[in-house]
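The other protein chains are all here in position, but one chain of the complex has been omitted.
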Amino acid sequence: MARNRDVPLVGKEPLEGAYLLLTFRHPEVAREGRAGQFVMIKAGTSPEPLLRRPFSIMDVDARRETFTLFLKTVGPGSRALADLRPGETAACLGPLGRPFTAPSPGVEPLLVAGGYGIAPFHLFSLELVARGVRPRLFYGGRGAGDLQVRSPFATMGVPVALSTDDGTLGHHGRVTEPLEAYIDASPNAARCALYACGPEAMLHAVARVGERRGLRAQVSLDPWMGCGIGTCLGCVVPIQGAEESRPRFRCACTEGPVFDARDVVWRGEGVSLARRARQAEVGA
Amino acid sequence: MARNRDVPLVGKEPLEGAYLLLTFRHPEVAREGRAGQFVMIKAGTSPEPLLRRPFSIMDVDARRETFTLFLKTVGPGSRALADLRPGETAACLGPLGRPFTAPSPGVEPLLVAGGYGIAPFHLFSLELVARGVRPRLFYGGRGAGDLQVRSPFATMGVPVALSTDDGTLGHHGRVTEPLEAYIDASPNAARCALYACGPEAMLHAVARVGERRGLRAQVSLDPWMGCGIGTCLGCVVPIQGAEESRPRFRCACTEGPVFDARDVVWRGEGVSLARRARQAEVGA
Amino acid sequence: MSTALAGAAPLAVEVAGLRLKNPLIAASGTFGYGVEYEGILDLSLLGGVVSKGLYLEARDGCGVPRIVETPAGLLNAIGLQGVGVRAYVRDVLPRLLPFDTAVIVNVCGDTVEEYAEVTRILEDAPRVDAVEINISCPNVKKGGMAFGGDPRLTAEVVGAVRRVTHRPVIPKLSPNVADIALFARVCAEAGADALSCINTVLGLAVDVERRRPRLAFGTGGLSGPAIRPIAVRMAWQAARAVKIPVIGIGGIASAEDALEFMIVGCPAVQVGTANFVDPGVYERILAGFAAYVARHGLGHLSEVVGSLQMPGAGGPEATPESGG
Partner (left out) sequence: MSTALAGAAPLAVEVAGLRLKNPLIAASGTFGYGVEYEGILDLSLLGGVVSKGLYLEARDGCGVPRIVETPAGLLNAIGLQGVGVRAYVRDVLPRLLPFDTAVIVNVCGDTVEEYAEVTRILEDAPRVDAVEINISCPNVKKGGMAFGGDPRLTAEVVGAVRRVTHRPVIPKLSPNVADIALFARVCAEAGADALSCINTVLGLAVDVERRRPRLAFGTGGLSGPAIRPIAVRMAWQAARAVKIPVIGIGGIASAEDALEFMIVGCPAVQVGTANFVDPGVYERILAGFAAYVARHGLGHLSEVVGSLQMPGAGGPEATPESGG
């Protein structure tokens, strides 16, 4: 159950560029936080910026009662967090949202991360490996500097395919290219499940990859969030199950951030993949 | 001439409690700043808090092109300054305002400082000593922790009489008590000039001390300031010269912060000492 | 009084016949239906909760983005997404039964008849303590601010709701008017038992790269600390204009903020945007109230209500009228 706490910063590890790792003490997040869930957090009490910011839980340590965030500094909210000194506190509510659902037995989880979208997959890989499941990670970014979380996956024995838009590391191109190449080469192509977190265009591309091959895909959406608990209605995304005649706005904070890619009404499409498939069946 | 600059922090020395010293590079302040003048300064560009804050110039180093502030952290503006790291910049306009006027030859300057009111007297003492004049400092605060700037005066050979409201250091009581005792014991009592910076009640008390003994007193007022250059009209104080039939609002930023104590219309008095004296003359 | 915190200081107030254990009410649209806070906040800590705006039928609301931050403020165009009053009575009200807090329902309508009809449906429901009339939502194309900006329509809506309920009726005033005192008087004459003051201020934020409004709806309602000086001024004007109690709203995030409204004349206040910023805001404010009561040696917090001393004039001689 989510708890609102003032959490002390107990660890801070600067990475390259705008990235860093922050570890806070919060017993409930540490104990109950699952991959795909997030916290709403704010450093200081200044009215500027006003609201807390959502960040995915990247790691938890139940014994130490701590959790870790992977932060990209992009604006005032993330900067205020990055400026915290050990011992200073932030206001933090969590764990929030619905986590990823683990794949059925025998299904290979393929994780697709873009930029800071790597954060939930660190925790997800830990969870999966602990259950004896070995995921495979496809990790893309603009350049080498955006692929900051790599060694933990090596430690876990999770194979990683890197890609960058500018070719400075790994495959030169979109992260979905090595993903598709892998699936197409896999003898086990029908027994894969896709998981994606990153920019919307990437999520949409992963949804299409899944659709074309009949693979289930879970995507973690990244809308602007005001409260994290379903009260501000600022984070709504259009969702349409196969049985729903029209899309409905659903809160990404409480009904997501993880959704079935087939239920999402992607930008410019007007209808979800699930609904379109159902209509095709009915029409057929 | 005042200049507006982004000034890098080049030195930071935490003192006890809420106090610290900050040194910035600003060639014009370093070259032209005089005791009693101040800068308007703000760390960061957040609209919260909105305005720059006034701080007295405590020291200057023309060769290094730096100046130093003595800061008491009391609210968001001072805290943002205190949080600056070396190399980070603040927006700074200065030097501003009218400085203290040095005493005539043969007149002994008695400096009366309360709390952070010590700042201008550090620079003033340096200026006076450089001209071969030895001031005497009366330095008061709530407790020992508020008397943070002492050793530089010892180095300059400036005698210091300390006092605290709680008796934790020096004289137990008001700073004006040792001041009056000194004047009354001095063979040279008529050849003293008073200079005061600190809380309003202290300035008022010093003004009365001067009045009773016929000594000139210059006081540095400390009103809320919005701009520092005479445009916001937020810093006005009621001033009345001997010849003025009624008080007029004057900007403390441009016509002060240093005023002749006799021209100030002190709270609850309605008329300045100078005017009252003139009326008594005329009446007589 | 059910909790130690609330019991620690004499804070209970009666507003328009409503007994509140303390003057803190969660504002409409910023607290969901209340039930979202399960596990995060004990609703019994609050004097009351206001539901989000309810029409007869469910609504989708506006497109996204619906919320953007502005300096010390929040601009929103949610468009009253909601479940409709019948679903509220059926699904939400039973879940509020366990909590010892006043339940106020925020009633909306596209027409005078719809306001009355929503109120009528609530009249049969248990657990509703009062009705707040939302004649001031800036984010809908019909109803809303159109009513709250017109004295005649305001009187009509308030009168229509008044006729169909025995519960306290609390119109919520729009700040987007020239003279809020006039609207306060109109509501009082039409039978209101109290007033809520204020709703959000109409605003517009532009994405200069795309040359479009930052909100999908276009304009939005401004809330949060940025508007507090405006809200305190309007609450003060409204409270001076009428004898019925005025509930102060706008930018409250601390005990001091709440006290500003109480001192200008509001026996109770609502907390809106701060709910998003910090679900611990009520506990912080209650602790601040207790400290204030102790510091000022008050027998009861409500002693401050309406205690504002407006100054004489200033001027360099502090003579009257030189402030002009």
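Think of it as A, B and C in the order they're written, each chain with its own count starting at 1.
FYI, contacts are C-beta pairs under 8 Å (C-beta built on N, C-alpha and C of every residue); 3 or more make two chains touch, one makes a residue touch a chain.
Note that the structure is a prediction, hence the values are computed from the model and not measured.
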{"item": "Chains in view touching the one left out", "value": "A, B, C"}
{"item": "From B:Asn4, B:Thr155 or B:Asn188, residue that would touch the chain that is not displayed", "value": "B:Asn4"}
{"item": "Which of C:Gly34, C:Gly53, C:Gly73 or C:Pro267 contacts the chain that the document leaves out", "value": "C:Gly73"}
{"item": "Touch with the omitted chain, as defined above, among C:Arg86, C:Arg127, C:Arg185 or C:Arg233", "value": "C:Arg233"}
{"item": "Subunit B residues that touch the omitted chain in the full complex", "value": "1-4, 42, 47-52, 91, 93, 223-224, 226-227, 229-234, 236-237, 248-249, 254"}
{"item": "In subunit A, positions touching the absent partner", "value": "47-48, 236, 238, 240, 246-249, 265, 270"}
{"item": "Subunit C, residues in touch with the chain not shown (by the definition above)", "value": "60-64, 70-73, 75, 77, 79, 140-142, 149, 176-178, 201-206, 208, 211-213, 216-220, 222, 224-230, 232-233, 236, 251, 256, 259-260, 263-264, 292, 304, 307-311, 313-316, 318, 321-324"}
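Following the convention adopted for this analysis, only the chains that are shown with their structure count from here on.
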{"item": "Whole-Å gap between the CA centroids of subunit B and subunit C", "value": "47"}
{"item": "Between subunit A and subunit C, centroid-to-centroid distance (C-alpha), Å", "value": "36"}
{"item": "Cα-centroid distance, subunit A relative to subunit B, in whole angstrom", "value": "56"}
{"item": "Touching two or more other chains - residues of subunit B", "value": "47-48"}
{"item": "Residue list for subunit C, restricted to those that touch at least two other chains", "value": "71-72"}
